[in-house]
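Note that this complex is displayed minus one protein chain, with the remaining chains in position.
Right after this comes chain A.
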Amino acid sequence: MMTLNAMDQVLYEAQRQGRISFYMTSFGEEGIVGSAAAMDPNDPMFGQYRESGALLFRGFNLDQVMNQCFSNDLDKGKGRQMPVHYGSKQHRFHTISSPLATQLPQAAGAAYALKRSSITTTPNSNGKEDGQCVICYFGEGAASEGDFHSALNMAATLECPIIFFCRNNGYAISTPSVEQYKGDGVASRGIGYGIDTIRVDGNDVWAVYAATLKAREIVVTQNKPILIESMSYRVGHHSTSDDSSAYRPKKEVEDWNLHDNPLTRMRKWLTNQGWWNDEVQEITKKQIRADVLKAFGDAEARKKPSIPSMFEDVYDCLPQSLVEQKNEIMELVRKYPDYYRVHDFAKEQQ
């Protein structure tokens, strides 16, 4: 949680300095880590975009974060996605899809694929035969999209092993949740689709963990979906393209940050247990910041993905039309290396 917070601070500032084009922080929503902790590491995970914490918990490291945000030659996504749109097959984390809520029916489909387990199952990390479960994150704003409704109905009727995890952080960019819906939040909709649902304090990491753990148990033993609505508060702006002071009072943000913040609450809990104190806090914070800055510097210094790599992965093989385009641009690049700044890019892999 502290790493997530430190990383967000550095990358947010980096965007403000023009060193990356875009960023989305998780300030105030660090409690999401509890949900990732309750899942099996091999459970497929679908994010919306503000789930960096869940991905970090899975072991996606700072270098991988920075390589993606700088879209350099080590980025597994080969520099094709905006910053924060992570994806890692290794961590069973599906590539972020920007159009809101499209991940929900896809996650239900992934869960249906799990059901046909004889052909798709990767054994659980603990070797248990209790089956796998998909977890799919989304915001309360995305829950207004048609895809949300279709996904819940499909998952319920097809009896898919999936946890729909709603991060209700109070705002969809500028639209407060009181303008997003008239009913009782997102949770009430789960009941309508015949899906067992729980609402949880999203700023209490242990509550999030316990609810997700129980939800997962129900999903894998009864083969049916569960909806979790996790109540939290978006302390940061929606993204670096947003300035939330235009639509909410500064005091509101400060109050939440001061009185009900998952990081603060976790720290107090640890302190009460006698496992934490101010000194440990400072040392840890310092170390994490140093690690973040090191990864940041390393990633920024690297070259961008090779020029011809832009033609790869449109299809499994390069079609003739793309072979021709690739050859044409490489001819120009060879002819005018300075204009195309070839030294900024990695060499083509043979």
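Brief remarks on what is shown
As a working rule, a contact is a pair of C-beta atoms (placed from the backbone, for glycine too) under 8 Å apart; a residue touches a chain by one contact, two chains touch by 3 or more; residues count from 1.
Here is the rule we go by: contacts and distances are computed from a predicted model.
Missing from the rendering is one chain, named in UniProt as "Pyruvate dehydrogenase E1 component subunit beta" (options: "Adenylyltransferase and sulfurtransferase MOCS3", "Pyruvate dehydrogenase E1 component subunit beta", "Ubiquitin-related modifier 1 homolog" or "Elongator complex protein 5").
When the missing chain is restored to the complex, the residue among A:Ala113, A:Ile173, A:Met330 or A:Ala346 that touches it is A:Ala113. Note that of A:Gly59, A:Gly146 or A:Pro337, the residue touching the chain absent from this view is A:Gly146. Contact with the undisplayed chain is limited, among A:Gly28, A:Gly53, A:Gly77 or A:Gly190, to A:Gly77.
Counting over the whole complex, chain A has residues 44, 46, 75-78, 80-81, 85, 87-89, 94-95, 97-99, 102, 104-116, 118-120, 146-147, 149-151, 153-154, 157-158, 312-316, 319-321 touching the chain that is not drawn.
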